[in-house]
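Starting off with a structure, shown below.
Removed from the display is one protein chain of the complex; every other protein chain stays in position.
The block that comes next holds chain A.
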């Protein structure tokens, strides 16, 4: 491993309450998480000079407005921006904050994601069930009836499963492993054990996806405070040092020769982060990845180099990502069994693991890879963190 100074560090971290009920608008949840994260960092509001905001792509600007700084009572900021890169924004915010801190543009940047998709009278299916431009530029989703991210991802998963001769057992193994982790996480929404049989018996939403192949939306917010490595070292909480960051964006090419369902930008993002940190996939102890659907974990395991291409299914089916396995993945239950806060989900668990405060589910945490994506896995960002100021 290389011996390089970290780029920046996470000094504070907190979440709002999480709920399947309406507990207030997104901005209110965001303010709660921001204030808790500042307190967690042992700082005052006046110490904060940067704010980065990430709203859900399907939420309105009203739900998480640019002037969140006023709602949160923040003043005299030298950095304030809405980061919009779909689900990859959660990690991208931390990357941008780290760069700003490195450049001296800000000393302590709060990054927040909040969402409140569940409101009375509107199901989560309705909230997310719009035609999405996930297939490219044509817009044939609406006339053919391809509604919602579940359908768009199911189409991708089918191709991936075909290519690698996977069955619903391989998808089910991912759901079962996430549930096993969730049972160890007090924050997780899913509290009942899940068997392979339960997975297979759950209704199809969009074939090949059963209900338990899909993530679990909640209302809630996640906030972190990013500072320099030096400033994080004297905080009340263990610092989470950021050693590597990467992004990868490949777009969608809808013609022969381009398998958008398999060749995603995560590979590029991972290569960038590994090079910056001076480590490789074999050095990583656990991964927290965006798992809106079961298939996504399998593919990211391959793209980030933890298994060979096509090897994700067998790896998960062998229980390697589950508690007791050789490579823990989504140790809080992820979005499938924990809570779906888009990029905020892997970010939150990544911080808890890197701090060593994950309780019963704590795993070896010298190096944690945290990854998020957006769109139909079009936009990728990842970072490599650790509790060590030098690697």
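Note that in this section a contact is a pair of C-beta atoms (placed from the backbone, for glycine too) under 8 Å apart; a residue touches a chain by one contact, two chains touch by 3 or more; residues count from 1.
Keep in mind that, in the parts below, contacts and distances are computed from a predicted model.
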* What is the missing chain called in its UniProt entry, if the choices are "DNA-binding protein", "Dephospho-CoA kinase", "Sodium-dependent bicarbonate transport family permease" or "Fumarate hydratase"? -> "DNA-binding protein"
* Asked: If the hidden chain were put back, which of A:21, A:46 or A:144 would touch it?
  -> A:144
* So which of A:159, A:184, A:200 or A:249 would be touching the chain we can't see? -> A:159
* Provide the residue numbers of chain A that touch the chain removed from this figure. => 57-58, 125-126, 129-133, 135-148, 151, 154-156, 158-159, 162, 203-208, 253-257, 261
